[in-house]
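Input: one structure, supplied below.
The complex appears here minus one protein chain, its other protein chains still in place.
For reference, chains read A and B in written order, and residue numbers begin at 1 within each chain.
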Amino acid sequence: MTEAAAVGIGASVRRKEDVRFVTGKGRYTDDINQPGQLYAVFLRSPYARARIDAVDAAEALAVDGVAAVLTGRDMADDGLGDLPCGWLVKQADGTDMVSAPHPPLAHSVVNYVGEPYGVVIARELEIARRAAELVETEFTEREAVVDPDRAMHSEDIHEGVVGNLAYRWTLGEQAATEAALAGAAHVVRLDLVNNRLIPNAMEPRAAVGVYDPGSGDHVLYTTSQNPHLERLVLSAFVRVAPEHKLRVVAPDVGGGFGSKIFVYPEETTVIWAARRLGRPVKWTAERSESFLTDAHGRDHVTHAQLGLDADGRFVGLKVETVANLGAYLSLFGSSVPTYLYGTLLAGQYRTPNIFVEVHGVYTNTVPVDAYRGAGRPEATYVVERIVEAAARQLGRNPAELRRINLIRPEDFPYQTPVALVYDTGNYQASLDRALALADYAGFPARKAEAARRGKRRGIGLSCYIEACGLAPSKLAIQLGAGVGLYESGEIRVNPTGNVTVFTGTHSHGQGHETTFAQIVADRFGVGIDDVEVVHGDTGRVEFGLGTYGSRSLAVGGSALMKAADKLIAKGCRIAAHMLEAPLDAVGFDDGRFRVRDSNQSLGFGEVAFAAYVPANYPEDLEPGFSEKAFYDPENFTYPAGTHIAEVEIDEDTGVVELVSFVAVDDFGNLINPLIVQGQVHGGLAQGIGQALYEQGIYDDWGQLQTGSYMDYCMPRADHLPDFVVDTTVTPCTHNPLGAKGCGEAGAIGSPAAVMNAVTDALGREDIAMPATPEKVWRALAGR
Amino acid sequence: MYSFNYHRPDSVDAARQLFEQAEDGIYLAGGQTLIPTMKQRLAAPSDVIDLASIRELRGLSVEGGTVRVGALVRHAEVAADADVRRALPALAALAGMIGDPQVRNRGTLGGSVANSDPAADYPAAVVGLGATIRTSSRSIAADDFFQDLFETALTPGEIIVGIDFPVPRRAAYRKFPNPASRYAVVGVMVAEFDGGIRVGITGAAGCAFRGTALEQALAERLDPAVVEQVEVPDAGFNSDLHASADYRAHLVKVMARRAVEDLLQR
Partner (left out) sequence: MKLTLTVNGDAHTLDVAPNTLLVDVIREHLHLTGTHVGCDSSQCGACTVHLDGRAVKSCTVLAGQAAGARVVTIEGIGGPGRLHPMQEAFRDRHALQCGFCTPGMIMAAIDLVRHGDGLDRQSVRRGLEGNLCRCTGYHHIVDAVMDAAAATRDATAEVGHD
């Protein structure tokens, strides 16, 4: 019993997968080599916007060892389709969004620097690189549209997309909100930029395509967060191969943060080329390619107005945002600044009137899509910056102004004015705990002490809400989603009693091999080492939608709970038969099937064995001990919490030092608290990175200025403080685990907390993320 | 990387000969700048001449009033060397701030100085301490060495053998690192000699240079407050994503002031 408790739900079990990772035995896509494989190097646009006039590959093809030079024209001639956008957003006027065609390899025009229009494939990587330099491409360069704020008044990038507008989308009641603002005692206005971020999973994207001409089978090894979705898109939309002839394997994947959800041109090309050439084809991104071509995140320009009554109660919030979608609509790019953004603008508050208007615009930059938090950090940033600004303008304590506006425990389920129904939460509890951990009350003394050292100290809060485990399928599909939002799980109990678990989610750092094993081990009372979790292979796992939006545990874990319930029900029937007891007298607990009010029982393994060697077995029951389940959640889950940042600014240099960071989060029930802590830490680092260090910058010609680690500042160990993290718990009311999801909270709550601290220290609101030393110095010097 | 011929001679003469014979030869020291440049296909030498086996380029000693550092001495060695830390702690500290630990375990003094990267740290020490660069054919004074962006007084094929740093009474180096790359946005070495003050500045302009106005002011009174009175015009200063010219000029003063503060503690 004690042993089971130490590995079961709620235990900080050491991760099962770590032995292979700490010994260098992980198997990432670039570690996979196939006999006879060729290497691909992509031909990429040097221009942000140009017409392709001619591609002359003669010289490249003459290089010894070059197998092929293929272009976007070849791909189109082969009948391959465009890369789709998976979420069709309805505009405010009821029409569909305007989606520009996105060929995997460009054939007529290129629309961002780095866009691939061809590929050189050779026996050795170095040969392919050299040959790629010999391809002569004639372009006619055209004026690039780079600034999202000006995109609607610039030349149209895509034929038929007037004013570069993909959509104008609204949510909430405009008239009521404007009336509330008109009648408000105070109106706070704020202009905000949510800076463009480059995801930078440490493993660059990669793909190995293999084709077997004998069977017609295609195997694609690739860095994907959702191999089944990859297969679905490649078969149904791009038409590379029929679904049953395409196996997609996402082996160990070195981080994703959203950027590996999407189907990219490169893996599409690799699997297509493998078939065309009859040889395996491999591609691994160089980091500079990752910077140019991984979907970027955020990039909003927003004007917000918050109305308050004389007591400080929020009466209305109006938000106008221009969202940069990049050159094409990436797989989920359209949904991020709409359904994942506008719906979150109530935050933790009882604001009665909210209206949001989003203009999604095309620019000549790489597509923008989901990056850790996806829409929810942007929403939190708007709400929490303006609430803090309101407190300052009104001379109110920021914590107390929030407190009088919070949704109260008795208000749940709470219908917001922006579509969502929050099922549960206790926002006061996390606020109070965070205030205590941060010693909020002691801040004035610390500020005075810092001033004596010549430092400006500031403190900032952020009370965030997020919506995880996108759901339910029916509603999302009505709103334009192209896929369902359920998850599959399968549990195979083997004849010897150990267990193989199949999940449609994918772990690329989240630790599913451990947490899912904990869930199953806990449920069946078996050892955690007797449970193996399989993921990331369409050839082994039935179906799945992968890992994004902090959904894996809440949705994928719940599917496993459902499958486990089915197995236990079956096991009870087997046990009832074997023990000659009535079915309703048989139950399962602590690893044994037991007959109530008797000492008769059977071990889990005994029943499993009986199911495979059915000597003494119910006649009306199929042999075998394996069950699967699909779980479609009825609602989102709503993690929430309070983050508090404290900074010190060096007035001489403008350097912002983050001196403390407290995060108190409510993720519902925790399966493995240590893993949860790690998820929070990682999210915080990315959110703090956004606030202080990171920004993707294009120049006026659409050239990426921050295209390497020399210029794009990734947070390093010495940029960050030790974090203080804690949790409060209100279990999710509608899934069997009571879990909400923890993957994104850190990145969602922290930017606003840090910037509220920076603006507090500076005494002015008009500084944009990232608060780099020069910007802060200028703000201080009034330059 | 483009293909090239690789050589590893064991004498300066042999190295120079290989250079003469090569169509487009280049010397390789620690490689921490050259190799990334070649990987990015921004350099395509026909011949890479690795100096690693040349013994006379090694050696680190403190003799009388001079710290003599061989061209191939790695940053980590200078940072950790007990004699250097005693005689010229500012130099050891500077070496310990270059790049990151792995870079310091490979990168060399000669490689850094010969490259004259505008954001490298060592040039601030060379200029600020008035070092002498010993080469395969002559000695070059620090003031004559750095000429422009990636340009030095070295003639084609000339090899830095070592650098002699005169030991000042006191010195200190302050650096404002680029948070992304760890190069110096601005770095300032201030050194007090019997004969006066020297100030070497890196990061701010095309190459390292002396802050003569700062030197004069500090020679009159070695006091951090003096720095505030000195004009540091930003004409010709670098301006990039990480710092505009006027911010760099401001940072020169802040780093200089802090270096003087540190120096006075010594």
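We adopt the following convention: contacts are C-beta pairs under 8 Å (C-beta built on N, C-alpha and C of every residue); 3 or more make two chains touch, one makes a residue touch a chain.
All of these numbers come straight from a predicted model, not from anything done at the bench.
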item	value
Which residue of A:Asp82, A:Glu126, A:Asp632 or A:Glu651 touches the chain not shown here	A:Glu126
Of B:Ile35, B:Leu60, B:Ala153 or B:Leu264, the residue in touch with the unshown chain	B:Ile35
Touching residue (missing chain; options A:Gln34, A:Ser473, A:Ser708 or A:Thr733)	A:Ser708
Per the touch definition above, residue among A:Arg73, A:His186, A:Arg350 or A:His681 touching the missing chain	A:His681
Residue numbers in chain B that touch the chain omitted from display	1-6, 8, 28, 31-32, 35-36, 38-40, 48, 50, 52, 76, 80, 99-103, 105-106, 181-182
Positions on chain A where the hidden chain makes contact	12, 14-15, 17-28, 30-31, 126, 200-204, 252-255, 257, 284, 286-288, 508-511, 674-675, 677-679, 681-686, 708-710, 714-718, 720, 722-723, 746
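Following the convention adopted for this analysis, only the chains that are shown with their structure count from here on.
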item	value
Centre-of-Cα separation between chain B and chain A, whole angstrom	44
Contact footprint of chain B on chain A as seen in their complex	126, 129-130, 133, 288, 652-653, 693, 697, 705-706, 709-714, 719, 772-774, 777-778, 783
In the complex, chain B residues that touch chain A	1-3, 40-41, 176, 178-181, 183, 241-244, 246-247, 250-251, 254
